[in-house]
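Partial complex: the chains shown occupy the same locations as in the complete assembly.
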Amino acid sequence: MARIIIVNGPNLNLLGSRETDHYGTVSLDQINSDLTELAQQLGLEVSFFQSNSEGSLIDYIHREASKADGMIINPGALTHYSYALRDAITAVNIPSIEVHLSNIHAREEFRSKSVIAPTVDGQIAGLGSYGYALALSFFADKFNKE
Amino acid sequence: MARIIIVNGPNLNLLGSRETDHYGTVSLDQINSDLTELAQQLGLEVSFFQSNSEGSLIDYIHREASKADGMIINPGALTHYSYALRDAITAVNIPSIEVHLSNIHAREEFRSKSVIAPTVDGQIAGLGSYGYALALSFFADKFNKE
């Protein structure tokens, strides 16, 4: 059974309780719980990690990526400057999808640039927490075909 | 039954026969046929349109959007400069998702900027023709909930 790691960066632990017009009212725990259920239906195994620290995110990716078949990552605001996170993703070299809850292209100018994007396979943005589900579906489709 | 229009811009009629390393080997007809089937499963009605002409794309959106509940659009290279297409999408004001087959952020610099993005609800890029399917799933989920 293919294994997918789902990684969330800074401030995503606050989901559901703050800035709900941008990010919705569902908590990260609820999202993860829904994704666990969906993964079971799709025949995938999922693991979750969230940290506000760039270093911890890199440590996690180094340690877990070699045991995983795919990664879904929402780097939060690290999206816009963390070349170190980008290098970590490049290094582990597994299929990866970048997810953003809000449409990063319709907000402040700096949010439209992702330094992570050139190293992942694809991105899904602006579709709320449903974006994680779509990314999971993509991996299910991908690993079923293979 | 919710109705979704799926709009493809310049050069996407060549899908499957040219630059297959960037865009895959499946033709647009095959993609559309697969999407029709998926739409039936999801309880959605779909219509397709492709044109190499910016003017025809705008005409189509003006005419059909008022009869549709959602739009999936791959603007091709118009993504990078067609403010006229952007204004058309803003004007008709229906839920819209921008889809790109390739990861536009990992290619030439000019491809990483979308003038369409700020006016759509979300984007899916780099997941090949499966991106259209994900966008359709999103709409199915959205309209089922309502």
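Letters A and B name the chains as they come in the text, with residue numbers starting at 1 for each one.
Criterion: a contact is a pair of C-beta atoms (placed from the backbone, for glycine too) under 8 Å apart; a residue touches a chain by one contact, two chains touch by 3 or more.
Being a predicted model, the structure only gives us computed values, none of them experimental.
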Expanding from the 2 chains in view to the entire complex of this file gives a copy total of 12
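Convention: only the chains that are shown with their structure count from here on.
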Subunit A and subunit B have mean C-alpha positions lying a whole-number Å distance apart equal to 23
The subunit B residues in contact with subunit A across the complex are 97, 103, 105-106, 112-114, 117-127, 130-131, 133-134, 137-138, 141
